[in-house]
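Written below as structure tokens is the structure these notes are about.
Every protein chain of the complex appears in place save one, which is left out.
A, B and C label the chains in the order they appear, each numbered from 1.
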Amino acid sequence: MKALVYHGPGNKSWEDVPDATVQEPTDVVVKVETTTICGTDLHILQGDVAAVTDGRILGHEAVGTVTAVGDAVRGFSVGDRVLVPAITKCGRCEYCQRGMPSHCQTVGGIGWIFGHLIDGTQAEYVRVPYADTSLYAVPSEVTDEQAIFLADSLPTGYEVGVLAGNVRPGHTVAVVGAGAVGLSAVLTTGLWGASKVIAIDSNKFRLEKALEFGATDVVEVGPGTVGDVVALTDGLGVDVAIEAVGYPETLLTAASLVRPGGTIANVGVHGTPVELPMQDMWISNVTLTMGLVDTVSIPTLLKMVASGRIPAEKMGTHRFTFGQIDEAYSVFADAAANLALKVVITP
Amino acid sequence: MKALVYHGPGNKSWEDVPDATVQEPTDVVVKVETTTICGTDLHILQGDVAAVTDGRILGHEAVGTVTAVGDAVRGFSVGDRVLVPAITKCGRCEYCQRGMPSHCQTVGGIGWIFGHLIDGTQAEYVRVPYADTSLYAVPSEVTDEQAIFLADSLPTGYEVGVLAGNVRPGHTVAVVGAGAVGLSAVLTTGLWGASKVIAIDSNKFRLEKALEFGATDVVEVGPGTVGDVVALTDGLGVDVAIEAVGYPETLLTAASLVRPGGTIANVGVHGTPVELPMQDMWISNVTLTMGLVDTVSIPTLLKMVASGRIPAEKMGTHRFTFGQIDEAYSVFADAAANLALKVVITP
Amino acid sequence: MKALVYHGPGNKSWEDVPDATVQEPTDVVVKVETTTICGTDLHILQGDVAAVTDGRILGHEAVGTVTAVGDAVRGFSVGDRVLVPAITKCGRCEYCQRGMPSHCQTVGGIGWIFGHLIDGTQAEYVRVPYADTSLYAVPSEVTDEQAIFLADSLPTGYEVGVLAGNVRPGHTVAVVGAGAVGLSAVLTTGLWGASKVIAIDSNKFRLEKALEFGATDVVEVGPGTVGDVVALTDGLGVDVAIEAVGYPETLLTAASLVRPGGTIANVGVHGTPVELPMQDMWISNVTLTMGLVDTVSIPTLLKMVASGRIPAEKMGTHRFTFGQIDEAYSVFADAAANLALKVVITP
Partner (left out) sequence: MKALVYHGPGNKSWEDVPDATVQEPTDVVVKVETTTICGTDLHILQGDVAAVTDGRILGHEAVGTVTAVGDAVRGFSVGDRVLVPAITKCGRCEYCQRGMPSHCQTVGGIGWIFGHLIDGTQAEYVRVPYADTSLYAVPSEVTDEQAIFLADSLPTGYEVGVLAGNVRPGHTVAVVGAGAVGLSAVLTTGLWGASKVIAIDSNKFRLEKALEFGATDVVEVGPGTVGDVVALTDGLGVDVAIEAVGYPETLLTAASLVRPGGTIANVGVHGTPVELPMQDMWISNVTLTMGLVDTVSIPTLLKMVASGRIPAEKMGTHRFTFGQIDEAYSVFADAAANLALKVVITP
């Protein structure tokens, strides 16, 4: 089969590799019919993720069809259309049992293993461990181009942003950064009755998208960002500030936007320390959350996509074939300039 | 009447002042029969709290008897024995209605006003605004020397440490800093079924006290602190790390102790920024909480003291009269060296 | 002034009564500019509510303007436009402090006192006790004809139905009974992301209204009701069944609709016992909730009405003046036949 293989910083190639096969009785093999690229894949290519070594097949998001099942698999059969999520879940460790497979102790202390600790989904076929507890059947009302965004970006915005942020009916919510993950948070805040959703970005295209995705207000980044956002509230700031970028400045902006008793939900992947003004914050009764997605919200999100309440397909702005995967990476690597949110890659 | 008056950094005096009187129909006046000193009073005396100006009566904790009531007060009468908590609660603003009077919008955006924005409790009498919603009747089973610690330190350890930290049955809890507030957290973790409570301090006296207060383990601060604590868990760290000191190092220690998915509950008052290693923490699914006490747990704590489950009186290690208040401050200012936790001051 | 006075079962009259005045320092007087009739008013007129005695002014819902304030009132001034909710809240008793003023211990062990234990709102003026903690300012974006439904019916459907029922994103919800309160539940389930809202009634007009109010499906009552509803789910029943009628059969229907682990939220006012099939239900892990509204959700609902997410005005189907109040009662007493939901009564 063919797959996109990592060969050290800056190097990748779409090349022949051994076929994916069932290795454990709990495995299945999935023929990949739709995949996409995540910001993390770009980090890997820059050499930022030491655990990814030469020879690793990249990618951790897929929709496809089951082509082989291990002896112990009971929930899926050959021919089933499935969503392969970013997180693998053994289902039996303490973390899986409490609904936090992001830290599955069985598969490596971290639930993100595709394209990281094992071969990934940017390939013609992918081996999926712990299939019974990890895979999701895709309802017939949901298209591949909707489902693919439920593998990682939508649950990330929803779980690490909206759920961790504890959005509740009537809340005002600010989303700092309107890229794919920030927009996923915008798209799902409505599930919890937010009264106002304010998207903040420096890119006009993304702010336009934010309004399309359900933001009630947008603020272009500038010297007056904090004041502009607070002016859209009762003067005390927002109930929930979702950080979806991953830089010290954006986290500090989020911290400045939140009212006493509010929540700062950090979704961004950080590369450096952040100096928090604890001398001012300690008295503010705020909560700061952070973390990797668990993807346990996928059943809920599938229902909401199926019922039309979440137009997940809006995330896909550009389409490519496997053969054009290099081009897909190029476009996504400079997403804002290319007016791209997420790319859709099919055979 | 006599009161302890602040006269700028380093200066205070027990002197004659005008009598406390009812000024609003919702006020009462309380004759102070027991008061104490808080770490915040020491900060004020160092000039660290700009809002406290020359002439202000200090103190925000008292137990006493009502001597006068305003026309609109319905819940308290002259002669009632009451607890005056650190936080004043108007009862009608959005923050009071959601149980977060720490940020009461009516009394100043912050609920701590005694000895800060209005005259305080280190005095023979104190005026208490919004008495109906702020005061608590003291049950007959609870002594003054128990009740006084429910004005601030016990609810602080409980609310900002144990409740914000989301301690649940079976959890392992580390408390960084075993001073009065850290020990208050130790004393109240049992209410939520912690399986292991590990107190961490550099002072042997405090560690001994921690064991008396219910800690299951103690760790003396040293180069191996983090490893020693983690070794007392299953190797992943504690579920809840309570920071009760207020320095960058102690907050970073707390952050190092917590397992994936755990909570760092910051109780300490910070004077400087803290550089958080977000490059490591973002993926850990931890939550960091912080804030001022609301004192809304006082009814629960009063019940637990009355039923004997919380031996609050153990917090009081030294006793003074109003006339010895300077000495009380001296002892408390160097509490660890003086083997002191909290001082009890009576007429 | 004039008011609607109860004179024993079946008797009421719009007559001259002494003017409403401030009696306590915490009172205000409100000039009633909009009021309405509640199902409970009909029960009173049938003599079903023993606590209501001859001479009592009826009604517990109003929007109007403050005309006088007691000495201790700080949150409202003469001229303020306010919502008078069904529940009076002292703000200081244990129940008020935990957000459950439906059982305010100060005003009578029950928070519903207007038109019940004290004179009510179907009058030119009404005295409002504990005004600071009970009244709500009406934002300028909200009209009187929207606000009036937030005095009782909308919060009842929302709090006792949607909130008590613990509706969460992705849930399927059945609402048994599509009268004013059932429709209030339909109108507010969206705040919690329900994926499917099934309204059940025997009246076609109400089912049409249910679709207008946000129901995704309707089921006309018949021998196959339970099967029809379950067929709209995955075969196991709904997550939340809201009972909004108040008869044994309707509560048993709700109980039959709910899946294992679901919630039956009883909103209906019952007049007789209900025989629950505990021999079947004990194993089902369901929860049954019930209760009087607290009206503490009014601030949230006001925000959602102001932002356009809840079209509260749709509840008002018929308009009357004070002089036509008898006619208003006649229409409302036979609401279904008159294609009425709620009536709006103005001077």
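Points to keep in mind about this one:
As a working rule, a contact is a pair of C-beta atoms (placed from the backbone, for glycine too) under 8 Å apart; a residue touches a chain by one contact, two chains touch by 3 or more.
These numbers were taken from a predicted model, which means no experiment stands behind them.
Taking the full assembly into account, the omitted chain touches A, B, C.
The chain that is not drawn here is touched, among residues A:Arg92, A:Lys204 or A:Arg319, by A:Arg92.
Only one of the listed residues, B:Gly55, B:Gly109 or B:Gly170, touches the absent chain: B:Gly170. The chain not shown here is touched by just one of C:Lys31, C:His270 or C:Lys314, and that residue is C:His270. Taking the whole complex into account, chain A touches the unshown chain at residues 24-26, 70-72, 74-75, 90-92, 94, 97, 99, 106, 132-133, 296, 299. Listed here are the chain B residues that touch the chain not shown: 169-170, 190-193, 195-196, 216, 299-301, 303-304, 306-307, 309. Annotation for chain C: contacts to the undisplayed chain at residues 95, 98, 100, 102-103, 109-110, 164, 246, 248, 251, 260-261, 266, 268-279, 281-292.
Definition applied: only the chains that are shown with their structure count from here on.
Each chain gets a centre from the mean of its Cα atoms; for chain B and chain C, those two points are 41 Å apart.
The residues of chain C that reach two or more other chains are 299, listed in rising order.
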